[in-house]
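A short write-up of the structure that comes next.
Note that this complex is displayed minus one protein chain, with the remaining chains in position.
Order as written gives the chain letters A and B; numbering starts at 1 within each chain.
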Amino acid sequence: MAYIRGDGLRKVYDPDGKAVEALHNVNFSIEKGEFVSIIGPSGCGKSTLLMMCGGLEEISDGLLMVGGTPMTGPRRDTGVMFQDPTLLPWKTVMENVLFPARIARTPIEPVEHRAHALLQSVGLQSFEGHRPHQLSGGMRQRVSICRALINDPSILLMDEPFSALDAITRDQMNVLLLNLWQQQLARTAMFITHSIREAVLLSDRILVMTKRPATIVEDVVVPFSRPRAPELAERVEFNQLCGRLRGLIEQNHVG
Amino acid sequence: MAMLKRSSRAQRILLPLANCCGILLLWEYAVLHGWINPLSLASPSAAVKVAASSFGVLFPHILATTYETLLTFVLSSVGGILLGALLMHWRMFRLAVYPSIVMFQLLPKIALAPLFVVWFGVNIVSRLSFAGFISFFPIVLATLAGLRATDPLVLKLCSSLRASPAQMFWQIRLPYAVPLIMSGLKVGMTLAITGVIVSEFVTVQNGLGYIIVLASSNMQIDLMFAALGWVSLIGLVLYGTVLLLERLILMRLGAPVTGALFQPGEVVP
Partner (left out) sequence: MSAETFPTGVGLPAARRLGFFRRHADGALLPVGFIVLCIAGAEILARILAVPEVLLPPPSRVLTALALNASALCYHGALTITQVVAALFISLAVGIALATVFTLSRVINDMFSPLFVVLQIIPKIALAPLFVVWFGTGAWSHLSFAVCLSFFPILTAARAGFEETSADAARLCSALGATSWQTLVHVKLPMALPQLFVGAKVSTTLCIIGVVLGEFVSARAGIGWYIVQAAALSQTANVLASLVVLSLFGLSVYGAVSAGEILVRRRMFG
């Protein structure tokens, strides 16, 4: 049974009278443990869809089921990452990672162990007492990953988390996420990106969205077996798949 | 959902109006039924009644306050902008005088109101000079800040185009300066009103400030509230006019107009 499932999802914005349909009849299903990327033209509603799956946007029409229950609001078992790391500048790295636990008012001690382990797995164990302004963009995004994972979520939602980074840092982050993903317990992930290569490297499936009013027009399986290594990106099959996806997107861009 | 919805336009207009009516009614009721001592707080109806009945008496004072405020504002604005422009263009003068003006701004000049009475007597001159004294300097500083706020890249462009200093001033510096100058004029208007009223308190001769002090000493609370009502009206109209002027000019210039009425740094005593 699908873990996240959308049937006929629709989203209409109504800014002062003029109705704008962002999503129209979006259907998709994601199995437990799958890593699914969503790509499509800018402004087509990818973020809206992701926010709906995170309970942060209201659904105008249609049904969205998560873990067998209809979506009603933000869930404890969901971790979110935005393009901006959104770290609180007056808190240390450690305090930022612990922030979700503080909000949820769970006992801190067991969570602290997890936080140490997570920060170590992303290589920031010696930066726990630092402030965000002392870190680079890539480091801040790594803290953001830890924060998203602190409550041990079964679903991870990521909205273009690496778009604001330079190319080299971005590649490093892709490798990091890939390794983290494959080492830790399988989680379900939805990942929005503009980078086809990023999507192909990380995902099990790629959903292609059209322009507004957006639907999902293609559902491409990424056939490479796991665990994957970064060298995958140099293989011919990888680049062929990227080329095919590029063609699919361009078709829908024009259309 | 945890997201806070935006309230509809209807809600944003009707709620405050309803609230205002409610407060006025409650106030009226409270005074009528003696919950509030009428010697402390006049009811809205009493204030309006007195305002109407004593209009003849109040009118010359309303006129005096309005006239003095406007005159102060005009003189301060013109003088302030001129001095600001002068400071901008005469480097020696600016280097010598600017720090003194900034320091001068830090002094609580309002404390000198009685001194102006000592100097000029109990008359319109002392009131105008005091109000002008307070409202002049912020306009100077705002004008100077505005004229210096020109984008340096635009200035470089003009230099490369061999623009004359006059052209640079009228075509480039002045338009860029307008938002800050308007900001200064708002403060100037506020301080002109403040200055006039404070000096009316101190000279106790003429004007709505005089009426308020007189009424308070005679415990004529409804007259006091009537006068306060007039002061509020004058303040709203005059400040509102400058505000409107600011919006019009900024729109005409295509400068960004913020939605907020007040920036955290804007003072309206």
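The rule is short, and it goes like this: contacts are C-beta pairs under 8 Å (C-beta built on N, C-alpha and C of every residue); 3 or more make two chains touch, one makes a residue touch a chain.
Keep in mind it's a predicted model, so treat the numbers as computed, not measured.
Touch, as defined at the top, links the missing chain to these shown chains in the whole complex: A, B. Contact with the omitted chain, checked across B:L107, B:V125, B:V154 or B:L248, is made by B:L107.
If you put the hidden chain back, the residue from A:E58, A:D84 or A:D152 that touches it is A:D84. Touch with the chain omitted from the figure is made, among B:W27, B:F169 or B:F201, by B:F201. Even with one chain removed from view, chain A keeps its contact list with that chain: residues 51, 54-56, 73-76, 78, 80, 82, 84, 86, 88-90, 99-100, 102-104, 127, 130-131, 133-136. Although one chain is hidden here, its contacts on chain B can still be listed: residues 1-5, 7, 11-12, 15-16, 18-20, 23, 39-40, 92, 95-100, 106-108, 110-115, 117-119, 190, 193-194, 197-198, 201-202, 208-209, 212-213, 215-216, 219, 221, 224, 227-228, 231-232, 234-236, 239-240, 260-269.
Following the convention adopted for this analysis, only the chains that are shown with their structure count from here on.
Chain A and chain B, compared by their mean Cα positions, are separated by 52 Å.
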